[in-house]
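Take a look at this one; I'll ask things after.
Here's a slice of the assembly, chains where they normally sit.
The chains carry the letters A and B, assigned in the order they are written, with residues numbered from 1 in each.
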Amino acid sequence: MTVSYRLSEIVAQLGGRVLGDASVRIAQIATLENAQLDQISFLTNSKYRAQLASTQAGAVILSEAEADATGLPRIISDNPYAYFAKVSALLNPLPAASPGIHPSAVIGAGAKIEATASIAATAVIGAGATIGAFSMVGEGCCIGENVVIGSHARLYPRVVIYRDCVLGDNLVAHSGGVIGADGFGFAMDEGHWIKVPQIGRVVIGNDVEIGANTSIDRGALNDTVIEDGVKLDNQIQIAHNVHIGAHTAIAGCVGIAGSTTIGRYCRIGGSAGILGHLHIADHVEIAAFTLIGKSIREAGSYAGIFPFSKAEDWRKHSVHIRHLDELAERIKTLEKQLKSLSAES
Amino acid sequence: MTVSYRLSEIVAQLGGRVLGDASVRIAQIATLENAQLDQISFLTNSKYRAQLASTQAGAVILSEAEADATGLPRIISDNPYAYFAKVSALLNPLPAASPGIHPSAVIGAGAKIEATASIAATAVIGAGATIGAFSMVGEGCCIGENVVIGSHARLYPRVVIYRDCVLGDNLVAHSGGVIGADGFGFAMDEGHWIKVPQIGRVVIGNDVEIGANTSIDRGALNDTVIEDGVKLDNQIQIAHNVHIGAHTAIAGCVGIAGSTTIGRYCRIGGSAGILGHLHIADHVEIAAFTLIGKSIREAGSYAGIFPFSKAEDWRKHSVHIRHLDELAERIKTLEKQLKSLSAES
């Protein structure tokens, strides 16, 4: 039972226009290299342009600029990559769970679960928690007391949400995510660390996606806040009282220290880090593997990566890092000496 | 049902002294900026001193040095940050689970669970495991065979502890923590990796906190050891046979390779790394994002971070990293030439 659509039906739903035979029927989306006759492909990166000539796809999605780059049936769109995403969603509807509560799930007193929501096997819903309409809570999820989850959320198996956190509509949370654990706050007192109670919450807007094994800590006093449309990849650590602006996207393994504020529409590369108590402006791009150690007030791209090389070259060059100040001094000395020598001669 | 205390009652319990009206009643703790009349605030960072004048707090916690910085009712303490932590704990007692075993929990043969302990829904306790007095095992936790957990431990949902590990009193373990998985040990044998059985345990002292999604591997032959009072943030990786000294604090995303020994009272910044088989002295501070590649014998602060800049500047400057040795040679050559030129003239 495969879904399939004619090109004419696709543009009727998603916009864009067809060039060539609009009656071609499409059942799946694939790369130019792998696509077959009942599949549609796309060109969003000019480096794959050569594959357009040899593709077996039944149709392709192209930008206006590439409209004449093939004779294949094609859909022309202003934004072929977004169009591809929409066509793929059309052809690959996510499996819907049937509404209701699995008998092995454990539901706390006073939990409010919408009739259209689905609670999978072995999930645990805390007392007083709210699960919105059409939301799916996966196997083994643990939803704490008084948590609020909006509608159309999709929690994959084994997500944990600690008590009192609030999450918006259309949440996607992948397995292993931990939302609302204690922030890392301790005060040193006579040789022992005393725990600082973490009494804030995590508050998450609408249309947020949270990757596998990502952690978002609750606030120490105020809340940790993730605004609408934020996308977080896997293995990310968001410390207490961080505030992430709307539509910011953060790649895997990033760590963000406490009380840092990140603007809207930022893009942060994998394994990057941001120290605590900083402000990052809107529309900032941070390269992978870069540590941001002070606030960034201006939109733009930032980087700080040690360039790799063959290990023996790295050893040869990196020893000088520990002597850069002397090297700089020696250059200054040379400049002075040369100046006085030039003056003499 | 909110707890509230007069300042006089607070100092009776926690020490310090009151200046101003000691009968003021306090129900919560908050930042200077957000505090309301029934809340107490604190000044632990002089950069917030200006907020002291405008705060709406009913009282504040100050150091001796700041004792006269406000006319508000105030508690004076030698260590305002630790005092704040204690007041917050007083005002925000952690919810206690009721003792007993949830009917959906699965308890192995011969497990010894103290009557005051609480085992939450869907938790699994292995055969022969011991759970100490007043300890709480959260939903979905999996406690392996013969594990020993001390008293007053608090395991949040979905902590896994592999068989035979031993954990002390007052443990706090956050969701997603995995304690006692196999260390990463393989021997190459004719083109195939052979697994080295990991027969050590993880042994954890008292008063340890383990963050969300943190992993601590069991030892290969001997044990992996975490001493008393160690605090571990989220997303940390502790490899087999690591030994972490008492009261050391490690921030998120740190990785520590096998058989490394870390001293007492160290502080390790986020996303730092320490290679294997090293020794780190007591009282060492390691900056975020720093890789420690050899042993540190002396207390102090250490760092190794590539400074970030605008991406175009980074490109311009970082290319020279791969030529530092040539640059150093050219400086040496210049020095020689200049010397011989000076000698000539």
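Observations on the structure shown:
Convention: a contact is a pair of C-beta atoms (placed from the backbone, for glycine too) under 8 Å apart; a residue touches a chain by one contact, two chains touch by 3 or more.
Model, not experiment: these values are computed from the prediction.
Because every chain is the same sequence, the assembly can be counted simply: 2 are drawn, and the full complex in the file has 3 copies.
Here is the rule we go by: only the chains that are shown with their structure count from here on.
In this assembly, the C-alpha centroid of subunit A lies 25 Å from the C-alpha centroid of subunit B. Contact residues on subunit B toward subunit A in their complex (touch as defined above): 29-31, 34, 79, 81-82, 84-86, 88-89, 92, 94-95, 102, 104, 120-122, 138-140, 156-158, 172, 174-176, 207, 209, 211-213, 229, 231, 233-235, 247, 249, 251-253, 265, 270-271, 288-289, 305-312, 314-315, 318-319, 321-325, 327-328, 331, 334-335, 338, 341-342, 345.
Put simply, subunit A touches subunit B in their complex at residues 104, 106, 122, 124, 140, 142, 145, 158, 160, 162-163, 176, 178, 181-182, 184-189, 191-197, 199, 213-215, 217, 221-222, 235, 237, 239, 253, 255, 257, 271, 273, 275, 285-287, 290-293, 300-307, 309, 313, 316-321, 323, 327, 330-331, 334, 337-338, 341, 344-345.
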